[in-house]
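Worksheet: one structure, shown below.
Only one protein chain is missing; all other protein chains are in place.
Each chain gets a letter, A, B and C, in the order it is written, and its residues are counted from 1.
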Amino acid sequence: MFVSNSEEQKQEMLSFLGYKNIEELIKDAAPGIGKADFDLPAALSELELQKHIGQLASKNKKALNFIGAGAYEHFTPAAVNAISSRGEFLTAYTPYQAEASQGTLQAIYEYQSSICALFDMDISNASHYDGATALAEAVGAAVKIKNKNTVLIPAALHPHYKQTLKTYFKYADIKFIEVSCEEGSTDIEDLKEQLENTNVAAFVLANPNFFGVVEEVDEISEVVKEAGALLIACVNPLSLGVLKTPGSYDADFAVGDGQVLGNSVYFGGPHLGIFTCKKEYVRSLPGRVVGIAKDKDGNRAFVLTLQAREQHIRRERSASNICSNQALCALNAVVYMTLLGPEGMVKVASLNLEKSHKLKDLLSKEGCKLKFKQPFFNEFVIECPKPAEEICKELANQGIAAGYPLKEFGGGFENALLVCATETKTDEEIKKFAQIMGGF
Amino acid sequence: MFVSNSEEQKQEMLSFLGYKNIEELIKDAAPGIGKADFDLPAALSELELQKHIGQLASKNKKALNFIGAGAYEHFTPAAVNAISSRGEFLTAYTPYQAEASQGTLQAIYEYQSSICALFDMDISNASHYDGATALAEAVGAAVKIKNKNTVLIPAALHPHYKQTLKTYFKYADIKFIEVSCEEGSTDIEDLKEQLENTNVAAFVLANPNFFGVVEEVDEISEVVKEAGALLIACVNPLSLGVLKTPGSYDADFAVGDGQVLGNSVYFGGPHLGIFTCKKEYVRSLPGRVVGIAKDKDGNRAFVLTLQAREQHIRRERSASNICSNQALCALNAVVYMTLLGPEGMVKVASLNLEKSHKLKDLLSKEGCKLKFKQPFFNEFVIECPKPAEEICKELANQGIAAGYPLKEFGGGFENALLVCATETKTDEEIKKFAQIMGGF
Amino acid sequence: PQSKLSIEKSTEGKKGVALPELCKEASKFLPENLMRKEKPVLPEMSEFEVVRHFTNLSRKNYSLDTHFYPLGSCTMKYNPRAYEAAAAEPSFSSAHPFADANLAQGTLELMYNLERGLSEICGFHSFTLQPAAGAHGEWTGVLIAKAYHAKNNDLNRTEVIVPDTAHGTNPATANMAGLKVVNIKSGADGCVDLEALKEVLGPKTALVMLTVPNTAGLFEKDIKEIADMVHDAGSLLYMDGANFNALIGLAKPGEIGADILHLNLHKTFSTPHGGGGPGSGAVGVAEHLAEFLPGPIVVKNEKTGFFTLACPGPLSIGRVKAFYGNIAVLVKTYCYIKQHDGDTLKEIAQNAILNANYIKEKLKDFYPSFFDSVCMHECVLTINKEKFKNVKTLDVAKRLLDYGFYAPTIYFPLIVPEAMMIEPTETESKNTIDRFADAMISIYEEAVKTPELVTNAPQTQPVKRIDEVSAAREPNLRW
Partner (left out) sequence: PQSKLSIEKSTEGKKGVALPELCKEASKFLPENLMRKEKPVLPEMSEFEVVRHFTNLSRKNYSLDTHFYPLGSCTMKYNPRAYEAAAAEPSFSSAHPFADANLAQGTLELMYNLERGLSEICGFHSFTLQPAAGAHGEWTGVLIAKAYHAKNNDLNRTEVIVPDTAHGTNPATANMAGLKVVNIKSGADGCVDLEALKEVLGPKTALVMLTVPNTAGLFEKDIKEIADMVHDAGSLLYMDGANFNALIGLAKPGEIGADILHLNLHKTFSTPHGGGGPGSGAVGVAEHLAEFLPGPIVVKNEKTGFFTLACPGPLSIGRVKAFYGNIAVLVKTYCYIKQHDGDTLKEIAQNAILNANYIKEKLKDFYPSFFDSVCMHECVLTINKEKFKNVKTLDVAKRLLDYGFYAPTIYFPLIVPEAMMIEPTETESKNTIDRFADAMISIYEEAVKTPELVTNAPQTQPVKRIDEVSAAREPNLRW
């Protein structure tokens, strides 16, 4: 299947090589192998595959979704996929031969530029795997820069991000300390206290944090900077249409997951790791980055640059082992940002504020209790009258994905549910959901 | 919406033209108009449109389909749409500037060639609207060539094709006479009798005919030719993988609907009119045709040719008024044929035979009565125990599109149902349908 | 190197697609004398080779997505990607035209509302969505006119009056419908000469076919007067709405006197042209002509909201093609009208007109405009013959390709010598038009100073200038 040689061509080639049959060639190329048995079902033709995939897909039930929690349903203009599905983007490799890859290279340069503009940061790489791994790279860089072994993370950091950090630094001499949460926000007093520890390399500021709460970024930054630690912002890129930018509160590194910028939720992947930093940390940048160069005629051209940091050159002395990143997701993101433009980015973020607050108002009206009072972006925590997991199970049967139950956050969170409403929700849908929730 | 000028640019352009506002310009360009009132709903944003279309689409119910009757559900390899959705094909105009349109032109040339190969005919045009209108053009050409005013059509011609012919020649001095049907096939004795009329210009041979029956093409051709009339074949292009080709039985014109070659059923359109003829009738060819030319360097190039026949040159003296055809559907067809190749075309046609005969066998086993005994391709007529329309209504409620009721064919057809099984039907689906039908 | 045909890349034994296994050969089901003898001569290639072949072919095209396409009268405007996605909905594309109405309520509702929407936008009583293309719609319209006169027993009306600024399809269509074409010359201003019209208008006139705006890019300023004259003479007024983007939102054809209008949905209503189709040539008519429309037509049960396809009445001209129209195209049109209201419809026409006049004005010192008047959606320019000497309009067109622009429509309308018909459409912006004007001016300078640069163009395309006549001499139309 998909082998392009005809049987006759194979024979011609074998003859040219002086072999009678393919087995002889394989024996010379890889002595001792060639006889594996497989317990696999019969191969499907494309028609059969289409039917099979259709059946599998139909086992996923269409749901009215109010879950966010790190993966957000947003509107993607049709032009985004129309562009990124073009064969010239889809089936190109990492742009090593720059002259024959100016399309991908310029698109990445525009991605880097747009991300820097959105984040107000100096430098962006060409992309990372996802928000969690981008955060891990930033933490690793901060620890190296500061040569200190303690990193403060907020209690209200995405649990998957916490777990990923733990895995990344499992065998490294790094201590993670959680700064506690007070009424849904980072407890600044606790933060101050922890910062008195002189081993602290950095604080990770999640904004909005996992509870949807918008943090007091200026105050936090001041406290962190005063203590001489680095500030790593971990943000929702779409929220930056209305929320303060990492650059404006002096973040040293700012990361996030760019799924929200024109990429599908897709059960969690592929998403898009965004990695940005201040200019002075450019040599800590993991992965690929595109820069401007000149061609022989002196014209502007785009190339992968600063490759000396990378594995194929430095091998075991490289900054990171990353090669493949999420280029196509980054392409989706830059097309999305270019379509929306400055106005659109503000508007879509504002719509998220509006819809989530409408949901909050209607839920309150229906008697649901809000857990926290702080400002939020597009999701927030409610207190259910019974374990949130039970409610989610019940609503799933009605075709509603109700939210993310927070019981793993321990005491006081047994009945807490994180709910989200983005610009994709109509007023009718929000009303319907609020009414059902009010019925519990 | 989709206007590309910014407000500021509009003002700049107006100033350049010496106008203060757009209304003044419009007044000069089109005096007396500019004030229309519209009773239209509020304009939708793209997000709202996506939702609205999703809702509309969901009002079409997914059905297990056994209807053919001129529009056939077939397997289309995914590569077909991947290619024809490329902007360079999708958003190009008719290739007037040949040097900048070699892609479309070569693709059409390959379409013409592939169709000629499939049909065994000398010449194909670049496409026509659909099978019915292609047939009308062929009939018109035959009448002109023969300068006679009677055209014989088979009783078992697609009713829509009959109706379209009637409309096309409503005000022309052309007489259509139906040759009767005997046990589902053209009654050759009746054909002979009608051909004794010296005014007959042509006979339209539908193969398979509307009842799915494969006709005795050689015998029919002999009779027609002997009488000095032209033979117009109206065929299912996909069936030509196994059925005798129009060229092999000396058809003068051969037409058909190319929907079956990689195009969706799409509630009846866009489909693809295929128009072919013998070399001697090339000047009767309606619409566009691509030929090979030389460029200045003597290299092969493709151009629209024989344009002298067309309306933008000849105006009222042109052979036909057609300009836009179904180019993108023709592109789908040529990609489809190129993917399948000679072997694939034979195989897919054979699969249709196999599946429809499996359906026939199972229906017989379940006690359903076949109306005719002749060979058929992928559809055939059964006798239901009650009006076929009632059965179709009932099955529609079970999500089954059961077939095409034939009551318009008059006496004896009240309970007749035309059913179809293409290569897309699994043995399980066929079995399920047969069992349900057996239950009546 | 010369582009290879697929058949020239063919290698025996290759397959481009895997099909399910076959249990029985065709000969088990068919008598031998009805069977094909030899396999068709088609290319044998792998899927990969086929995809690469056609992908590379596509790259030899200029297209709207890649280049400015100022092709006059063709309205090459942007085709929104959301509409492609909508049309690709499997629920739409897989619906069978003969399925029970219960199974196709979505498609039927869409058709119904589109027909209502177009009627509102154009000021007509009703629309048929059946015609497959503009010319097909024209022919449908002419048949309607014939049916109208036939009903009135007004059988001597055998003539159609067509101004020389009409689209070429108008006379071709009239002729195809068995009517006699009476051509009239335009006035010096590019508009219908009322005197000339009066001269031929009479009891034999079945129809007057006006292209509005006409192919000179001009609005028929006397349209209302013309309509009155035509109606007074007992004739009907047909309006060719191929370029309705110049009028949309500004005027309703039904209100300014047209009895029949066809629209090229693949122009004004933003559906892509596909390299030559499929298009859609919807036809709108005033109330007195509604009963002649082709059928079937979608009707709504006002009580239940249920949609069905109804047979047309006895006066209908009948069916103009199989099934119900180019539905995939109609889905896109429907999306387009859902995204517009009265105000934004008007913006379309305003910007189409603004852009065309801006081009005309920018180029006036280099390529004179054949008509003085303010133009509508397109302008018709010509060349300065004295300065250009051997350089022709064709050369300018080919040279534009080297500058990265598609060429205007050339040598049309026929009444303008060395014509260039330039239509920017409203979806292009000043940025592009300025670049285009700069290129045109550069070419002007080349034509004057280094004409061989222009007459040897194009140099940047996959092939050099093609000798089109060579193709017609001994036509090679297939492998």
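By our rule, a residue touches a chain if its C-beta (ideal position, glycine included) is under 8 Å from a C-beta of that chain, and two chains touch if they have at least 3 such contacts.
None of these values were measured; they are calculated from a predicted model.
**Student:** Using the touch definition given at the top, which of the shown chains does the missing chain touch?
**Tutor:** Missing chain, whole complex, touching shown chains: A, B, C.
**Student:** Considering the whole complex, which of C:49, C:100, C:347 or C:378 touches the chain not shown?
**Tutor:** C:49
**Student:** Check each of A:180, A:197 or A:338 against the chain that is not shown and name the one that touches it.
**Tutor:** The single option touching the absent chain is A:338.
**Student:** Consider the whole complex, including the chain that is not shown, and state which of B:2, B:129, B:336 or B:433 touches that chain.
**Tutor:** B:2
**Student:** Of the residues A:150, A:209, A:326 or A:415, I need the one that contacts the missing chain.
**Tutor:** Of the candidates A:150, A:209, A:326 or A:415, A:326 is in touch with the missing chain.
**Student:** Which chain B residues touch the hidden chain?
**Tutor:** Counting over the whole complex, chain B touches the hidden chain at residues 1-4, 6-9, 43, 45-48, 77-79, 81-82, 87.
**Student:** Residue-wise, where is chain C in contact with the chain that is not depicted?
**Tutor:** Residues of chain C in contact with the hidden chain: 9, 11, 14, 18, 46-49, 51-52, 55-56, 59, 64-66, 78, 80-81, 339, 427-431.
Assume only the chains that are shown with their structure count from here on.
**Student:** Could you tell me the distance, in whole angstrom, between the mean C-alpha positions of chain A and chain B?
**Tutor:** The separation of the two C-alpha centroids amounts to 47 Å.
**Student:** Could you give the separation in Å between the centres of chain B and chain C, each centre being the mean of its C-alpha atoms?
**Tutor:** Each chain's C-alpha centroid was found; their separation is 20 Å.
**Student:** Measuring centre to centre with CA averages, how many angstrom lie between chain A and chain C?
**Tutor:** Their C-alpha centroids are separated by 45 Å.
**Student:** If a residue has to touch 2 or more other chains to count, which residues of chain B qualify?
**Tutor:** Where chain B meets two or more other chains at a single residue, that happens at 46, 50, 75, 77, 82, 85-87, 423.
**Student:** Multi-chain contacts in chain C: which residues touch at least two other chains?
**Tutor:** Counting only residues that touch two or more other chains, chain C contributes 14, 17, 19-20, 44, 47, 51, 55, 80, 82, 84-85.
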